[in-house]
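Of the protein chains in this complex, one is absent; all others appear in place.
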Amino acid sequence: MNTHDFEPVDPKCIVPIRIPPQTLRSRGWRQMKQNKLALLGLGIVVIMTIIAIFGPLVTSYTYDDQDFAMANAYPSPLHWFGTDSLGRDLLVRVLYGARISLSIGLAASLINLFIGVIYGGIAGLVGGRVDRIMMHIVDILYSIPMLLYVILLMVVFKPGLLNIYIALGIAYWLNMARIVRGQILSLKKQDYVTAARSYGTSTWHILTRHMIPNCMGPIIVTLTLSIPEAIFTEAFLSFIGLGVSAPMASWGVLTSEGINSMRSFPFQLIFPAAALCITMLGFMFLGDGLRDALDPQNQKEGNR
Amino acid sequence: MTLLDIQHLTKEFVIESDWLGRPKKILTAVHDVSLAIGAGETVGLVGESGCGKSTFARTILGLYKKKHGTVLYKGKNIDHNVVYADFKRHVQMIFQDPYASLDPRMTVADSISEPLRNYHMCANRQDMEKRVFELLEQVDLNSEAAQRYPHEFSGGQRQRIGIARALALNPECIFCDEPISALDVSVQVQIVNMLKELQQRFGLAYLFIAHDLSMVHHVSHRIGVMYLGKLVELGPGSIVYHDPLHPYTQSLIAAIPKPDPHAVPAVPTGGEVPSPLSLPSGCVFHPRCPYASEQCRHESPVWREVRPGRFAACHHVRGGDAV
Partner (left out) sequence: MKTVLDIQNLSISFRTYRGVLEAIHHVSIVVNKGETIGIVGESGCGKSVTAHAVMKLLPKETVIYSPDCKIMWEGTNIVPFTEQEMNALRGQDMSMVFQDPMTALNPVLTIGNQICEGLVLHRRISQQQAKYEAEELLRAVGITAPEKRLRQYPHELSGGMRQRSLIAMALACSPQLLFADEPTTALDVTTEAQVLYLLRSLQQKLGMAIVLISHNLGVIAQMCRRVYVMYAGCVVESGMVEDIFDKPAHPYTKGLLASLPDPEHKDKPLQGISGQAPDLFHLPDGCRFYPRCRQTMQICMRQAPPCYDVGNGHQAACWLLCPERGNDNDIT
C-alpha cells in the first residue's frame, strides 16, 4: 500500500453499477424452461395442433371412406392405425377427432375468456348488491349438471356438435368468473387501484388497464386447464351418444366404437383413447408449468 | 391562505347489518375532526394503529363517502361538482407501501403518465414523454427508468416514482399516507429531504400522516394527534413535541425509544389501545390516563383552543386544573 491508495475519490466520479433490465416475461420464461414437464406439455400441444390442422390434408383417405375389403385391418404401412369395422382408415379418423377436440378446446377458451373474465370482473369491481346477484346466478347455473343442458338441448335441436357448443357456452365460463371475481376482490384493496381512482381513472379503465392484466396469471392457468376438461366433456358426451354421432369422427365416438371390439381388435380402442389422454396430459402439464411460472409470488422479489 | 378547511368530519363503517340491511354494529373511524391546511404548509398527523388518520385522509379525498362534515377547498364546499373537479385535480396522494402503490404490470412511464392521460394534459406522445422525463428528473431519477418495471427498483425509488406520479397534475396539496414507514432509515431521509425541497420549489402543502413522531416533528409546521378516531391535540410542531398538552401526546413522546444509550428509558404507559368498536365512555383515553377523574369517565371533553394556536380535547390539560 502506498500513499496514493489513501487519496480521496470524488463522489461524483463513482459510477453506479448498472443492472440490466429484467422484464416480467423473461423471468417467467426462465422458470418455464427449467420445468421439463411443462415444456413437454407445450410440445405436445403444438404438435397436436399442427397435426390437427394439416394432417387430414395430407392423408389419402377421408374420414368416411369405407372399404369393406379392408375392414378391421391391423396397423400396416397402408393404414398406419389400421381400420375400423366399416373399413374406414383409423388414422384419418383420429386426426379428424383431433380437429373436433381442439376446436372444442378453442371454443371453450374463447367463451371462458370473454364471458367469464368480463362477468367476474364486473361483479368483483362493482361489488355490493350487484355482485351478490351476479354470483347467485352463477351458483344456480353451476348447480345444474352439464348433462342436463345437453339433454334439454337435444330435445330442442337435433343431436350434434352445435349442442355441445351451446352447452359449453352456458356452463364453461362459470368457474372463470368465480376465479376472476376473487382475484379482483383482492386486487381492489391494492394501493395502485386506490391511486388510480384518486387521479381520475374511470372504473372501466381500472378494470381493463389495471386489474385484468394483473389477473393474467390465474386467467391463463384456468384457461389452459379448462381445455382438457372441455375436450373430455365432448369425448364423454359423444361416447354416450349425446354429442357428435357417427359417421363424424370424434375421439369419443371412436372410443365408443372401439369398446365394442376391445377384445378382438384392441388397437381400435387404444389409438383414439391414447390420443385423448396424451392431448389432455399435454394441456395439464402446460397449465401446471404456466401456473408455477406466472405465480405472482415470484414477482414480489426486487431490491429493497 | 387556507387551502383546505375540514370541518367536523365523521366517517362510519358498518361492520354488521341485520337481514333487512339495517346496520347493527358501527365502527366510527373518524369522529368530528376539524383541521385546516394552509398553502405551502405541512400539517403532520400522528397516531397509533386504528386511530383513523388514514381513513381521515381518504375520506377527504372522496375515496370513502363521508357521514358528516364539510370540506372547503379554497373557501368553497367540495360537495358542488365544479369545485370537486378542481379539488380532485389539485389534491393528490402518495401511499405507504411502495410495492403496492405501483401497478406491477405497467412501466414507470405508463404509471406516471396515467393522470396526464386522464386529464388530457398532453397534446401528443412527444409532449407526454417530455413531461414524464421532466417529472422523473424532479424526483432525482434517471430518464432511463421510464421504460423499466416497478419490480426493478428499490423501495425508495418506487416511492419516488409514486411522488413523480402525484406531481404530474401540478397539485397544490399532497396527502402523504405513511410515505416512509416501509423504507429503511437512510432512504427515509432521502425521501423527506426531497419532499421538503419540492415544497420549497412548488409551494406544495402536505398532510403528512405517520406514526413516527420524531420524523413528523422534523417535517411538519403543525402537528395533530389522533386517538381512536378523535383529534386530541393540534398545534405548532416544536411546541407540541416539547410541551405537549394532552396526556396521550405526552405518553407517545415518552414511549419513543431515544437513540441515546445514556438516556434512562421511561416507565411505559399501561394498558392497550381499546378496540374502536367498543369505545370507552366519556373521554376515550380515560382508561389509560394517569390524570383521569370522574368527569373524564362520564363527559367527553370539548375540542377547544387552550392557548392561541393550540387546541386540545382534555378536561385537565397537562395534569393541572382544567384551564
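Residue numbering begins at 1 within each chain, and the chains themselves are lettered A and B in the order written.
We take it that a residue touches a chain if its C-beta (ideal position, glycine included) is under 8 Å from a C-beta of that chain, and two chains touch if they have at least 3 such contacts.
Predicted model, so just to flag it, every value in this text is computed and none were measured.
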- Which displayed chains does the hidden chain touch? A, B
- Note on the structure: Filtering B:Thr28, B:Ser101 or B:Gln157 for touch with the omitted chain leaves B:Gln157
- Among B:Ser49, B:Asn124 or B:Ser278, the residue in touch with the chain that has been omitted: B:Ser49
- Task: Using the definition of touch stated at the top, determine which of B:His90, B:Arg131 or B:His211 touches the missing chain.
- Result: B:His211
- Message: Touch as defined at the start, partner being the missing chain; which of B:His8, B:Lys258 or B:Arg297 qualifies?
- Response: B:Lys258
- Query: At which residues does subunit A meet the chain that is not included here?
  - Reply: 1, 3-9, 11, 14, 16-17, 19, 30-31, 34, 303-304
- Item | Where the missing chain touches subunit B, by residue | 48-49, 154-157, 184-190, 192-193, 196, 211-215, 217-218, 237-238, 241-242, 251-252, 254-263, 265-270, 272-273, 275
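As a convention for this text, only the chains that are shown with their structure count from here on.
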- Determine the centre-to-centre distance between subunit A and subunit B, using the mean Cα coordinates as centres, and give it in whole Å. 47
- Item | Footprint of subunit B on subunit A - complex, ascending | 19, 21-24, 190-192, 194-202, 209-210, 213-214, 216, 296, 299-304
- Item | List of subunit B residues in touch with subunit A within their complex | 58, 61, 63, 88-89, 92-93, 95-97, 99-106, 111, 114-115, 118-119, 147-155, 162, 165, 168-169, 184
